[in-house]
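Missing here: one protein chain of the complex. Every other protein chain is in place.
After this line comes chain A, so read on.
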Amino acid sequence: MNRYFYYNVFLGSMLNLMLYVPHILIKYRYNGAISSMLVAVAIGTGLAYLFTTVTQAFPGKGLPEILYIFFPRAIVIPILLFLAAMWYVASAIAIIAYAVLINRFFNPDTSAIIVLGLLTLVCIYGATRSTLSVMFMMEMGLIINTPLILFILMKSVRSENISWDAIRTIANYWNQMPQLTPIAAASYIFTGYINFSIYNRLTPPNFRLKFRWMIPVFCTVIMLISFFVPIGFHGTETVVHYIYLWSVTSDSLIMNYGFIERVIFVFLILYLNLTLIYTTSGWHQAIEMIKSCFPSNKPDVDQREIPWINWAIATLFAIVSLLYLHFFDEKESFKLASAWLVLRLFAEAGTVFLLFGMTLRYRRKSSL
């Protein structure tokens, strides 16, 4: 069961590229990005430890069920709807960014709306499956994609064109004061654990999570790579000009004797898979949160029949994403992503502290 938890952590941290996290950090490279990243390591790890303590206290129960133990329905429903919106927005930002990316780098002649329409069809299908199926999908997707992604990351770090002087120059700016936006952006990399709010339903009784130290170690490595490698490839000044920073960085790599010379195409396909998995998982959780608002809802992690409400909510999600892409441009998407990242930090910290506090009280009560 342990590995299912870490799949979420890995997926969340590797997907930071799709939520403009490197670009936001790079914007603050002279004004506190480094110290903010250090703060984010502490915040992210701390929240992860607290949250996993809570979920371990309630094996087999998702976040909605835990909330219902503590609070009356009238309080839980707004919280659930808010959290559902947070999950939906994150996945929507990623999938919309990806549709735009395909439009930019793969096929400029195809409208991004059509691409997004096709992508959302896949996500609608995936997100309506049962919780267990989504978890298996994530496992398969990650096992297929992660080795190649790590290969590309290693290739980029070991490239002879990377300028270590530029990286050291930026690292010298460690003494600037940390700032909120870069902290929010960097702590996103650590946020994969929060997906266990729904997937905790899958855990067996007496479940104990092992290897929690892997969260800070793995996520810090990913964070450093996604921040510093683009600086090494594009210098301390030019790097800020690229919004789709990692697409441009992967295009700066070549595999002379690979079956395809330009790494960017491999990279884009890998991130297509990751984004689809991430969006599927995000939408699935949002659907489960919304469903939990109904008193009649009985969470079933492995149901045979897909209830119609799954389809309805997923279709609504897809339509909202399409409308969003139609009405807003690249710049507004980026602003939304930055705002969402900051809101997420507070929402997440609030949720985790609330749950942790209530769990302590609950334990004290039940031990009495």
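Keep this in mind: a contact is a pair of C-beta atoms (placed from the backbone, for glycine too) under 8 Å apart; a residue touches a chain by one contact, two chains touch by 3 or more; residues count from 1.
Operating definition for what follows: contacts and distances are computed from a predicted model.
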Handout entry: "Sugar ABC transporter substrate-binding protein", "Spore germination protein B3", "Acyl carrier protein" or "Pyruvate dehydrogenase subunit beta" - which is the UniProt name of the missing chain
Key = "Spore germination protein B3"
Handout entry: Residue of A:M1, A:A42, A:I75 or A:I114 in touch with the missing chain, whole complex considered
Key = A:I114
Exercise for the section: Using the touch definition up top, pick the residue from A:Y49, A:Y68, A:F82 or A:F105 that touches the left-out chain. Expected result: A:F105
Handout entry: Absent-chain contact - pick from A:Y49, A:F151, A:Y173 or A:Y362
Key = A:Y173
Practice task
Write down which of A:L209, A:L253, A:L325 or A:V352 is the residue touching the left-out chain.
Solution key: A:L253
Handout entry: Touching residues on chain A - with respect to the absent chain
Key = 30, 104-105, 107-111, 114-115, 117-118, 121, 161, 163-176, 233-239, 241, 248, 251-254, 256, 262, 264, 308, 311, 315
